[in-house]
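Just below is one structure, and these are the notes that go with it.
Every protein chain except one is present and positioned as in the full complex.
Presenting chain A:
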């Protein structure tokens, strides 16, 4: 009562002292009465007692300094009562199974039910004893409230209610007279075990008993934790561990990974549910950890590798749900072990698949090259020719190239013989893309787009793509296929998405310089033969490459586009020029190519004597060009040009569309008389064409589908001592005939590939040297290892240089005195 004494001081100063609360009854009687009352309370007879009276007894005892007698007396009373409780209520309900311990199943069927019931009965007895005790303790606490306030607290002793709980622990749970403790723990465990085995138990009873254990604390000396934590949990975890260790082995023997994982998932959920419903949520983390440790951690690889149901099978049949389960469960394994195992298995699997793709490809490849090699000597280029001859007449759509070569008319020659090789190249890319799509979708749906898993997938792709030495070529061919006209009609969107995907594959390539080389070749042909389906798509592709690789990488590609654009513009101005200076005898259109932008084979100077008929046009253009640009040198290149020419045969005239070289050859026969023939050396000396070009050209004219020339003797191959004459009697139903030896872009044969590889290697040497010099110029001095790793690093975006290549280049630079060795071994110094 909060009143202040200094408040009212009025009236007479005669204050009656309060009545001393001296009880008339002596302390001994008071205690006897109180003790009886407590016994009555314990016997559920509280309603017969006056609270006020007994509260006053307690009050008096405390006030008269008999608190200790009261406190200890009550303790004794409680202990006696608890012993009685144990004796009468709990001991008779001990389950027969007693304190049996040990893992394993507890039998099934009727016996299990029997056990469940017995256990339940025992636990119920425990529970009722507990409730009985706590009920009376609450009343005792009420009655002795004054003692708690005036004695226990003041003397630093636990409140009487807590004493009651401690005594319950001592006299019931850990009773030294009866094996209650053993029974309790083992019964709880066996109830859990029964449920794990699929029997039904009364969860609420178990819950109440675990609650008791959770409510009781062991003494400070033992750590002050709850009895649940000290007595029950360790035993529980041990048993669980044994159980699940066995279960894992048993289930794994069934050999079904998906099913096993489902079971693991179910077990995890069950145990989580168990901890919520009748154990303690504090057990949850330890229990889950234990489950993982027993069911997953030791078996990660076994599960993944399980034949007929492991990772491979799941991936094969796209079992997203199983894969997701696998991923989610493996994530739980500590120290990332699960993910590491998953990633490495995934990686192996993809590499296996990739290997299969590579192999499938090389098989069809082999059969193809075999066939091609068996064919005519100029194997690679596919030719679709015709023949026939007569005087050359009329408008020649001629070609020539300045610093490059001639213009082209669109030719769509569908790949036939080499189609095989091309198809297998395309198929390879297609297969890889499909594989990539598959794993992308699995990554998204099953692996939650996990970045680390993605890294593994990418590594795997990278490794098997680069295991195929022809990957850069194939990739470029695939892009070619998508960008050129005449292939299946595709919408812009389809092309766009195909290109987008190829860029992804492009990222995996390590030999990007090789890709660049092929891409340049293929692009050059598309541009010169005007076969690009759409400028936009072409430019998009280059933009994509630029984004991937930076400005330098696409510089030349863009140069090629610029050349084409300038040539178009210049064609217009040339036409105006002609209007002013008089028309040409033969129409001519020229693509002027900057030599350094275009692939070497295309701009390489080839000798060719252009026939007199063409000279005037060429000279006019030369004049025109010189008038506009000074100091530039034009070199005429006929090797990728085309010409339209009308040829009169015996029966009728035909318009022939042929390559510039073919025209050059054909024009030779304008002078010849009927029946007169030219020998191969004659033709060669008159045209000055290199053997390879010449024989290819002759073959297209004399050995193809349309034989404008007749070869003597007949045969498919061109030999040095063959003779050729004009085939006057050539007939065909077509007015317009294409005689093209123009090759479309297709895979190289092994010889060409070797050449390409040589060129690539040559270029790499220069790049490595340039790179070394760049670095050394900057650093002045560097150790061998640092230099090598820096070079490898800087070049890694284009290709991966080998150690020996770098070493050789360093030697080379030392020989040429760009570098010198320093005195301390393994270091270089830059010499300005």
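The definition used in the following text is that contacts are C-beta pairs under 8 Å (C-beta built on N, C-alpha and C of every residue); 3 or more make two chains touch, one makes a residue touch a chain; residues count from 1.
Assume contacts and distances are computed from a predicted model.
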Review point. Per UniProt, what's the omitted chain called: "Ribosomal protein L1-like protein", "DNA topoisomerase (ATP-hydrolyzing)", "Ras-related protein RABF1" or "Elongin-C"?
Key: "Elongin-C"
Study note, to complete from the structure: Missing-chain contact, candidates A:65, A:84, A:138 or A:623, resolves to A:138
**Study point:** Residue of A:56, A:299 or A:531 touching the missing chain in the full complex
**Key:** A:56
Check your understanding: Which residue among A:46, A:160, A:227 or A:261 touches the omitted chain?
Key -> A:46
Check your understanding: Which positions on chain A touch the chain that was left off?
Key -> 1-5, 7-11, 14-19, 21, 46-52, 55-56, 59, 138-139, 142-143, 145-146, 149
